[in-house]
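Partial complex: the chains shown occupy the same locations as in the complete assembly.
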Amino acid sequence: MSTSADPVESEPGFEAIITADRLEPALEAVSTIVDECKIRLSEDCLTIRAVDPANVGMCRVSVDADAFESFRAQTGVIGVNLGRLEDVVGMADGGELVHLALDPDTQKLEIAVGELSYTLALIDPDSIRQEPDLPDLELPARVVCEGRVISQAVSAADLCSDHISLGCDEDAAVFYAEATGDTDDVRIDLGRDDVIELEPGAAHSLFSLDYLDDMETAIDSGAEVALNIGEEFPVRMAFERADSHVSVVFMLAPRIASE
Amino acid sequence: MSTSADPVESEPGFEAIITADRLEPALEAVSTIVDECKIRLSEDCLTIRAVDPANVGMCRVSVDADAFESFRAQTGVIGVNLGRLEDVVGMADGGELVHLALDPDTQKLEIAVGELSYTLALIDPDSIRQEPDLPDLELPARVVCEGRVISQAVSAADLCSDHISLGCDEDAAVFYAEATGDTDDVRIDLGRDDVIELEPGAAHSLFSLDYLDDMETAIDSGAEVALNIGEEFPVRMAFERADSHVSVVFMLAPRIASE
């Protein structure tokens, strides 16, 4: 635990109960970006912000207090090994309750699932990469589509390239994803009838598929995903998981097109 | 594309629509033999013949124009990377339509699945191994059985050997498969009641399981497979896939028995 005098970083009191199928999707989304993270606690929610070592992919994941069967937290931060925490929560069946309690003496997280109680050593938050501020960009184009559309675009681009362009053809009112490989190309064009919402604007940016391959695994195929894109700007993807109990925002910095 | 003056090898006009679940089984059967192949187009069908580098295993796969929702082709040949084409077609759900169109300008194959359009670079047919002529052998014994019988024989032989003998006991009117390992043996005897059809004849040939392991993956367990065998002759296996829309013939050259 942090020994910082900063009150926001002080050690929290924390005790909460949540079903595994609401906690797992939140952790899974963060684990597409990092292996260790800070979990920020406040009276009314649990929030995780993380950025990968290359500062290319970021996420902000939050679970409202309402998603919990019970939730009591002082403002504060704990650091966790995400894979370990996911494994422990994964011991529970989907709808089974997971009890979380920060032990004020040991500063370890007590996780109880049924008769099983696991004591998870925490990580000093100061040793974990600084949480990113997700930039509040005014991106000119916006499309809302089902998660399966993102999955298909990413899978198709993977067939021929390491990169994907996301863009908008303003005149045609078309959102597109395209990838150009050494020999093959792929393109998906989505008009207003193919998506849930479309606000055209000048947008064309190139992204690494490495990151999108990972992020895509956390997007449920039926989820409504709001994408905001611009000209050589980051893409912002916002969606919900676990019956809206978990909010996820991914941001991914563009690659400079080599063309 | 070939720049050959040979009219049969000339670049085709080609535009067709087919459900993925009819095209995939055809491609999958060929891919048990080769990675790249020539697709031969004519007015009424699409045919692929291929032989492996060692000239041991061959296939002829054809899909009639009737299997397509629409089919328009000039006589000609295109060369494709089979794995790449399978992956693109695999983006479609089973019953989803796959549009194929040869771009006359770029000589690339445009493949559209829903909103996705993939541009597949073709391979110069002249750079692909010559298509084999499947020999029209008069093989003395014939058995028609379900695909699951072939699978079981191959799996059982795999347990103890690298080879399998297929043969016929004329007097007993029995078709048999047998494998002899260093310590163990396995044998399957099938009489008239165990198979769909049996025309006994003098036959006993030894085959490499390497090839049959691959070929077997393309034989659906419920398919009716017609096997023709002889004395130290190739085996011919003919069957249909995708509700008879795809016809497959495999031929496999025998090994010389070391006994």
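In order of appearance the chains are A and B, and numbering begins at 1 in each one.
We take it that contacts are C-beta pairs under 8 Å (C-beta built on N, C-alpha and C of every residue); 3 or more make two chains touch, one makes a residue touch a chain.
Here the structure is a predicted model, which means the values were calculated and not measured.
The complex is a homo-oligomer: 2 chains are shown here, and the full assembly described by the structure file contains 3 identical copies.
Basically, only the chains that are shown with their structure count from here on.
Overlaying chain A on chain B by C-alpha atoms takes a rotation of 120 degrees, rounded in steps of 5.
Mean C-alpha positions place chain A and chain B at a centre distance of 45 Å. Contact residues on chain A toward chain B in their complex (touch as defined above): 152-153, 155-156, 159-160, 183-190, 194. Chain B meets chain A in the complex at residues 84, 87-88, 91, 108, 114-121.
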